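Notes to accompany the following structure.
Missing here is one protein chain; the remaining ones are kept as they sit in the complex.
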Amino acid sequence: MSATIEVRGVSKAYAKVQALDNVSFKAEPGHIVGLIGPNGAGKTTALRAILGLTSYEGDLKVLGLDPYTQRDRLMQDVCFIADVAVLPGWLRVQQAVQFVAGVHPRFRPERAEEFLSRTTIKRSSRVRELSKGMIVQLNLALVMAIDARLLVLDEPTLGLDILYRKQFYETLLSDYFDSERTILITTHQVEEVEHILTDLLFIDRGRIVLNNSMEEVAEKFVQLTVNPDSVAAAREHRPFYEREVFGRTVMYFQGVAGDALRKLGDTRTPSVADLFVATIRGAAA
Amino acid sequence: MDPNWNDSQPIYRQLRDRVVAMILEGVLKDGDPLPSVRSVAAEYQLNPLTVLKGYQQLVDEQLVEKRRGRGMYVTEGARRALMKDERQKFLEDEWPNVLATIARLGLNAEELLARAPAASASQSAPPKKENGDERND
Partner (left out) sequence: MSTMPLLVRREFWEHRAFVIAPAIVAAFWLLLALLLGIFGEFDVADLRTVMQNHPDLEQRAPDAVAGLLVSLTIPFAIVMAVVAVFYLLDSLYADRRDRSVLFWKSLPVSDQSTVLSKLATVGLALPALTFAAALATTLLVAFIACVRLSIEGIHIWHLLWNPAVWLAAHGIFLYALVAAVLWYLPLFAYLLLVSASAGRAVMLWAVLPPLGLMLVEKIIFRTDYVADLIGNRIAGWIPLAFDTGHRSEHAVVIDGERIPFSAHIGDVIDPAAYFGSAGLWLGLVAAAVLTYAAIMVRRHRSDV
């Protein structure tokens, strides 16, 4: 099966800002891809290009289609949840279900109804009367009822309290995700999605600075909390980043065998959050 | 049920350890089905592939078997095999250390056992052997 998303040398410039700079990556079916980056790094631009909302230079195929020119066809198989704010305030819950049912060939209203009945959402409420968490539940209900092959999530849990956040991912994993479907997710809450991801992408200032599967990350990257007397020896292996924590030096290595480092201190696979900081700061150094 | 994964071991190994603990404690008995990959992934917010890897590890260790079309089940004798391993590890690694410590501290092993609470003799007949010889059960 060919990749769900294929990005090859895509660039996008706005006025004087290079939002995307020769970006390339792939998302395969059955994978959950995390796109992590600081604000303004180009995450949103990348998502917009994938969803056909903006033009770009380069080669971009989503489910074999060109998103910019074939957006309405693509949207039959792609679902998008942007950070909560986008459902119109005047829309009533039942109107939302009715509308999506009428325009989406793959929408099954019973499934949305079933999902909604598990919440406290009233059918006649308008979106502006719902709490943020309930709006996300509504959005999820609509998405779960669509048999989409790609789900794009742009900071889906922004501003939600922990209960809704956990429920969001739980639902995603138990009711939606399977070996044929793909999820592309951007988020600031790196810790939250850390264990869910299959693949990891770091983006900074429009460029991809890391592109590995989580398995590769576990093989390639090592975080070493150095024994105080071995700091110099550790430095010889050329860490790409180091910092001080409680008086101990912590170093990050790429492509260095774990055995060599194990004698010099505590080794482990860095968390995604730590790896992210190390990669971005390491590159800046 | 927040698991609090630690970051010194890969998740799939920690998952494997968790299942092993459940088997040893009797929560999962021989022949019991394992919770589905999907439900574990959802509940613990893990990638299903990670869960699968952990389960696969258990299959490789022959503690769990895949029954076609029906999922993963604890193999017959899994608990026994685990107990055997755990006991062996204890008797080879930990027990001698405990004995050495008792001696070093000038305590009497038999006296300590007599005073120990009866709860320690909960499983099958506790072997009063001093070497790691285990033939039955």
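Letters are used for the chains, namely A and B, taken in the order the chains are written, and counting of residues starts over at 1 for each.
Keep in mind that, in the parts below, a contact is a pair of C-beta atoms (placed from the backbone, for glycine too) under 8 Å apart; a residue touches a chain by one contact, two chains touch by 3 or more.
From a predicted model like this one, the values you see are computed outputs, not experimental measurements.
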| remark: Displayed chains in contact with the omitted chain are A
| request: Just name the one of A:5, A:20, A:33 or A:51 that touches the chain not displayed here. | output: A:51
| query | Since one chain has been left out of the picture, which residues of chain A touch it in the full complex? | reply | 48, 51, 53-55, 71-76, 78-80, 82, 85-92, 95, 98-100, 102-105
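We take it that only the chains that are shown with their structure count from here on.
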| What part of chain B is in contact with chain A in the complex they form? | 5, 7-8, 10-11, 38-39, 41-50
| remark: The residues of chain A that touch chain B in their complex are 32, 166, 169-174, 177, 192, 195-198, 214, 218, 266, 268-269, 271
